[in-house]
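All protein chains of the complex are present and in place, except for one that has been dropped.
Order of writing sets the chain letters: A and B. Residues in each chain are counted from 1.
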Amino acid sequence: MNAFPREYALEFSAVSKLYGERAVLDRLDLAIPSGSVVGLLGKNGAGKTTLLRCALGLAKPQHGTVTILGEPAWTLSASAKQYLGYVPQTPQLYPWMRVAHLLDYTGSFYRRWNGALVRQLAADWRLPLNQRAGTLSVGEAQKLTLVMALGHEPDLLILDEPVASLDPSARREFLKVVLEIAAGGNRTVLFSTHITSDLERVADRVAILQNGRISFFGELGELKDQIKRLRLVSVNTFPERFDMPGILTQRIQGKQALVTTRLVTPEMLDRLEADWHATVEVEDLNLEEIFLELHDE
Amino acid sequence: MSNRYWQVLRTYLERPRFWVLSVTYLLVTWFWFWYYAWSRPDERQAQAIISAIYACLICSFLGLHIRRQFSHPAAQAIPGYAMPHLVVAGVLSSVLWLVVPLLAWWTDHWSGGAVALHSFAAILMGIVACWPRGVLLMMAIPALAIWASRPVKARQYPYIIELYLGYHPYMAAALIATAIAAQAVAAWFLLRLPRKGISTNDEFSIETPIVPAGTNPLTDWLLAMRESEAQRLTRTRWLPLVQRWRAPVAIVPLLLFVPAVFVATGAMFGWWVEGEGHAWAAFALVLSCAILLLLPLGPWQSRRWAMSQEILRPVSREKYYRQFLGAMAMDMVTWLGTASVLIFVVVLLEWYNINPVNRLTDVTRMFALSFALLWSMAAFVYGVGVATLHRRFWLPIIAVTTIGWFVGCWYSVALTGLYLNIRSDWYMAMAFVAFPVVTAAIGLGLTLSTYRRWVRGDVV
Partner (left out) sequence: MCIDTLTHMAADFLFQVFPNSGLPIYRQLIDQVRHHVASGRVKPGDFLPSVRQVALELEVNHMTVSKAYSLLERDGVVELVRGQGMRVAPRTAASENGSIRERQEKLMPLLRQVAAEAYQLNLSTAQVKSLIDRVLKELDQS
């Protein structure tokens, strides 16, 4: 545990990252509080990996500052890296090394390597200790990379699409471990994914990356509370468009309408009913549906 | 029908390596040499030898290519797969090893023995198709060529030239027959292949093949050696921060076996060449070790994708890159150091063949010159290797750089004459020193600029 617990484990401040002419990140702001489990959601190609690379100091933004574990990301010191763990999208293992040797070798770099924990995890996950890393299946390789990132008990764990290539049971096991890590409250986890169902279980906060910016960051429950789909049935015909703040998408067909909005309040519902002589039914949307509605162009 | 053959041919045309090799083959053998080879018979035989060496190279890659095609599950599933593939491969290789020398013989450009020289290509292709790891034999070709260039005392011609000129018709016939047999055996082997269910990766790498533990005792033993070397490197007390980055490669002890072959080669034919044995021996060693420099450097290149992970370990940016470069250099230095010791030993073995009058100075100069050549070339290749580490065609780049260095050395300092007649004028000696020094400086400059580029830019 780091001696000086800080409020934010990771902060992005007006960060812009351009590749050529294209701005993948555009004046992005994000502040991840210590102790939270944050899921970074975005379409493929939205820039999630770029964001994580900037966070880790692997890529340098053209504008703005990134602060990780209290230090600037680009010049992250060796001592700060003792508390950082990273699981990349594709496992990077030395193919000729045996798993046990690979774990020992990685451990030799860290001051606080918890050998007992590593052995425990390897046993729980049935990692073949005497097999060469190059002959492991994708799931095993992913788990091994996770063990390697957990061995030094990092304060901040960053995972890039960690479960994309795992089968459902391996995914559940993986997520269980993430939950256990986060349970103490003194570890921060940031993982990027495009699988919303995993996020709903594991994360307490969601950051949605859209058009180079964070279009929403907050508690998942809040997001689900805010964004609802309204089913309106009226005796009169509806106009072509509803003109209300917070509407994300709308589909109107004569006397029926489906409106997705992000600012649902009882007053607004009353107003709708009064103005249009309609019955309003409020539908809850899960994260996948919210994601689709947010990205509906 | 013809469409199938065309599709198979396309698989060859779509690979950059065949284009690169073909173009350089044409340029070197035919355009450049043509200028020399048209009128002078001596140059023609050199041209024939160069053509044979290229044929060996290209046919080895052809063998790998067809091996991979037959390892593919489609080989068993698709009907009528075998014939077009075998025919196209056969035709392409025949163009190189049969058609070209036959045409040259028919037009009186080359002597008939050229076909025998080129048949090595077909033999090599057959070997590689059956045994893909044999492609490493390609590395032996330059050394073999030098070895076979040694003069045969009776008629003062190297054996290979005699073969070319047709003084050994039975040997020539045997070689050609072996070549045809090798291709037939390879074809039979390939047809049998799919039933065994093997797969081949033809991005040929110098690394030990990764198979599950327990399948191949030799591999297990080699990898166990590698692992103990890695563990030693992790625990070493001397420069531990640099040495720990050598552990994922840990290949140097394995590689020291290989030059044993070349030491033997170099030492052996030193004894065949009268009077100039020590110089040739040392030079052959320098050449072999230079070409084999690929071996310690190669695994570093294939480890480059791990850099983005390694930099996240507890080490600062600048220190990581410095330590990485230092570790890579350490591997090379270990390799070169061993080579230098071997050169020294070989030169010493020739002690009594050297004119006793200037023995000590000769040996010293011999060793110093070999040392200077080897290390300056290594510095140059290291610099180029590091600067191009993230480029796609790294292996060919390094190969070309090494060969290019030697060619440049040869032509800029009249290598042979100076090397062998070491009692030359001082200003010639200066010219001899200038080339290695300049190239070494370029290598070091490239290293420094690469370091700065890495530190400033995004991690690749």
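To be clear about the criterion, a contact is a pair of C-beta atoms (placed from the backbone, for glycine too) under 8 Å apart; a residue touches a chain by one contact, two chains touch by 3 or more.
All values derive from a computational prediction rather than experimental measurement.
Chemist: Taking the whole complex into account, name the chains on display that the unshown chain touches.
Modeler: A
Chemist: Which of A:Leu175, A:Leu190 or A:Leu294 touches the chain that is not shown?
Modeler: A:Leu175
Chemist: Can you work out which residue in A:Ala183, A:Leu263 or A:Leu292 touches the chain that's missing from view?
Modeler: The missing chain is touched by A:Ala183.
Chemist: Mind listing the subunit A residues that contact the chain we can't see here?
Modeler: 36-37, 172, 175-176, 179-180, 182-183, 185, 196-197, 200-204, 219-222, 224-225, 228, 233, 266, 269, 279-289
Simple rule for what comes next: only the chains that are shown with their structure count from here on.
Chemist: How many angstrom between the C-alpha centroids of subunit B and subunit A?
Modeler: Here subunit A and subunit B have centroids separated by 48 Å.
Chemist: Where on subunit B does subunit A make contact in their complex?
Modeler: Listed in rising order, the residues are 207-208, 210-213, 223, 226-227, 230-231, 234, 244, 247-248, 303, 305-306, 308-309, 311-317, 319, 457-459.
Chemist: Please name which positions on subunit A make contact with subunit B in the complex.
Modeler: Against subunit B, the touching part of subunit A is residues 53, 56-60, 74-79, 81-82, 84, 86, 88, 92, 94-98, 101, 104-106, 108-111, 130-132, 134-135.
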